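Structure first, commentary second.
One protein chain omitted, others in place.
Labels run A, B and C following the written order; every chain starts at residue 1.
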Amino acid sequence: YGKNTIKFLRLKREGKKHFVKEVEVCTHLRLTSAHEYLEGNNAAVIPTDTIKNIVLVLAKKNGIQTIEQFAIDICKHFMTTFCQVAYVKTYVQEVPWQRLQENGVPHIHSFICVPEGIRFCEAEQCKNGPLVVFAGIKDLKLMKTTLSGFEGFHKSEHTTLPERNDRILCGELFCKWSYGECKDFDFDCIWYMNKVRECVIEAFSGPPDCGEYSPSYQKTVNSIQMLILSKVSQVPSFHAPRRALAHPCLGNDIDVFLCSSQVLIPVEAPYGSCTCTLGRKRFLAA
Amino acid sequence: YGKNTIKFLRLKREGKKHFVKEVEVCTHLRLTSAHEYLEGNNAAVIPTDTIKNIVLVLAKKNGIQTIEQFAIDICKHFMTTFCQVAYVKTYVQEVPWQRLQENGVPHIHSFICVPEGIRFCEAEQCKNGPLVVFAGIKDLKLMKTTLSGFEGFHKSEHTTLPERNDRILCGELFCKWSYGECKDFDFDCIWYMNKVRECVIEAFSGPPDCGEYSPSYQKTVNSIQMLILSKVSQVPSFHAPRRALAHPCLGNDIDVFLCSSQVLIPVEAPYGSCTCTLGRKRFLAA
Amino acid sequence: YGKNTIKFLRLKREGKKHFVKEVEVCTHLRLTSAHEYLEGNNAAVIPTDTIKNIVLVLAKKNGIQTIEQFAIDICKHFMTTFCQVAYVKTYVQEVPWQRLQENGVPHIHSFICVPEGIRFCEAEQCKNGPLVVFAGIKDLKLMKTTLSGFEGFHKSEHTTLPERNDRILCGELFCKWSYGECKDFDFDCIWYMNKVRECVIEAFSGPPDCGEYSPSYQKTVNSIQMLILSKVSQVPSFHAPRRALAHPCLGNDIDVFLCSSQVLIPVEAPYGSCTCTLGRKRFLAA
Partner (left out) sequence: YGKNTIKFLRLKREGKKHFVKEVEVCTHLRLTSAHEYLEGNNAAVIPTDTIKNIVLVLAKKNGIQTIEQFAIDICKHFMTTFCQVAYVKTYVQEVPWQRLQENGVPHIHSFICVPEGIRFCEAEQCKNGPLVVFAGIKDLKLMKTTLSGFEGFHKSEHTTLPERNDRILCGELFCKWSYGECKDFDFDCIWYMNKVRECVIEAFSGPPDCGEYSPSYQKTVNSIQMLILSKVSQVPSFHAPRRALAHPCLGNDIDVFLCSSQVLIPVEAPYGSCTCTLGRKRFLAA
């Protein structure tokens, strides 16, 4: 059971300059016993109202350095404070507020919401088990108007889809990867120094002057995963052990509008989805 | 990967009398190889367009006796027709059309949509594994205005929720159970003869003249599960082996609006959720 | 400006038997001055928070006899209490809770939500003007599988739609009519004695044994309007003046899924809409 969605805004003031972070938090708990369920004995049950209060108190006390650290703090708090908790999972996503600019001058206290990809994370822990951290980006809507095809697929009596070597590929990307067991990472540093968001976009679109042919969306998803894996692990100024992505399991969803490649194209509802998982084998070998 | 949502209506005519079934179908496939993903070789890929065609052809050819049988037929078709399929899962839900009545006389070709609980099912199979069938009911919105409380829960410094022995319990129920390995059941017979929907409602609300006290929604969920398990297995005219629910894993979600028990109550967004699973141990013992 | 949506549940107890009414209320106000807007002077502004409090107090004090009477009460309160109010409009819709039944016995305190058409109303008044009341039903999803066509329409070079004399007509109906100036009607009596909901359904579907041909959805909408106008005004035991619908302006929206009339039909998103208004001329003549 758990608290469905707690939405709040944290405001930090440095003199006249204001900083905001608005997040949505979901926390799920599993208890070691089931007395409340089998016998109606609620003695071990932590009310969802209490869960909400705890999340707000942690935000007030510690602030939200990074959403990953905040998710870790919440998991740790429940696991160490309540002995009846068998499992805890916390999901945090960030509302993409950006500081407003007027002619290049940043505004001291005004912000605009620019939803070009939502950053999110998850932390989960079983009693006596490791705390594992995931991160990702979702709702990133990209389109390439050429250099995408889908040919050579399986044919049967029910096949009506024609082969194409030039179509429009348009999708809302969902990328998620694991940082493995929780370390004292600076997650914002990993995010911004490795340009994670830019990697995803670059792998989707290819070089700006010529692009890159995508033989299927599965392959494009693979390219995105490969690029993140190669980039994120190799940055030397990582301020974090090389094991950052030691146990990565990249999962990528891409909803695809497959339009025809003609000049004028009706956009249909998304009609396919694709989930791929790529493990990094022997990442630390030698 | 798979076909997200195929919606269609099947119309059957018996003379002037018409029968309709409108369903939503989702089919997910996993392939034995990953060439399309790693190398961009699509030779084994069944396009989502073909998946859609197959589902429509099966509906046209076999009809939709029950949604469970239809889900089974789809799984079997993909698993037996395509050797490259490693796993297939099909979800089917039914739009709740009811025949119109005018002064008790049923209309020959007019229907009304009455969404008081949506019936759904799932069938899934791994290559060389058993075909497993699930069924359930969702979006069943119920309320009881008394005989519900939440007391004796865990207290901490962050607890602000007061104890209550009289509150309003209002939830959108989601129930799902397993029929175990696929047998030649008459699923509609199971559904209607056991009054599955009525069981859920009865377990939620208690006897009509006095109701029944619910010490927590977890306990109410347990009551629902227990009642379905006891009822469904005991029907003699089951036309199906007693093992119908031999490996049941009931999962129930209940979104709860916890309103105070005062006369005038603002209804907030749902603020808690609860998932419970109940196994039936040694059901066939001796 | 105004209060967007106030949702609340009103619970009435008669001994052990409980009665519930859950409503959504929207109230819009316009002020006689614009100082707050032009000069930032808020002296005349009634905060939306106060609007909400007033609606809840009225519900607690008067109860909700009918949603129409409740909307009238709200309008009257704002118009008579605040001299700065130039215009007030209140919309009320009812959540379709029905008392649960177990084997025909009604349950004393348990209810199920059955959304087969939502009843709503509106009341509006300008300063020194009459209070006008509207009522209607929405989200009523109906389907007829034959006796519907669309032929003889305008043809041009861009016409691709084939003529059809047998298609499926499926729509979500929205009906709204005026009761004219506010009178002391018993609105529930009008609703139930005239079987308003049944009229709409009957006009859509025709007689149960043979149906009725619809040459277009515009004509079907007209039939619905004609039937309501004829039925509602002629009921003798109306307990209300005959002018009940003296100034009716029936507006009907019908979203139409025009499926082909084949046995197996993919259901597309609604692709047309139609709004018609019918005035009743010389209704009181002679």
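Rule of thumb we're sticking to: a residue touches a chain if its C-beta (ideal position, glycine included) is under 8 Å from a C-beta of that chain, and two chains touch if they have at least 3 such contacts.
This is a predicted model, so every value here is computed, not measured.
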Shown chains contacted by the missing chain are A, C
Among the options C:Pro47, C:Pro130 or C:Pro207, the absent chain makes contact with C:Pro47
Tell me which of A:Ala43, A:Cys83 or A:Leu100 is the one touching the absent chain. A:Leu100
Chain A residues touching the omitted chain (full complex): 6-12, 16, 18, 20, 22, 56, 59-60, 97, 100-102, 105-116, 140-147, 168, 198, 201-202, 204-211, 259, 263-267
What is the set of chain C residues that contact the non-displayed chain in the whole complex? 1-4, 34, 36-50, 52-54, 57, 81-82, 84, 150-154, 156, 158-161, 214-216, 218-219, 221-222, 255, 270-276
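Criterion: only the chains that are shown with their structure count from here on.
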Could you classify the connectivity of these chains, where an edge means two chains touch, as line, ring, star, complete or other? line
Roughly how many whole angstrom separate the Cα centroids of chain A and chain C? 43
In chain A, which residues are in touch with two or more of the other chains? none
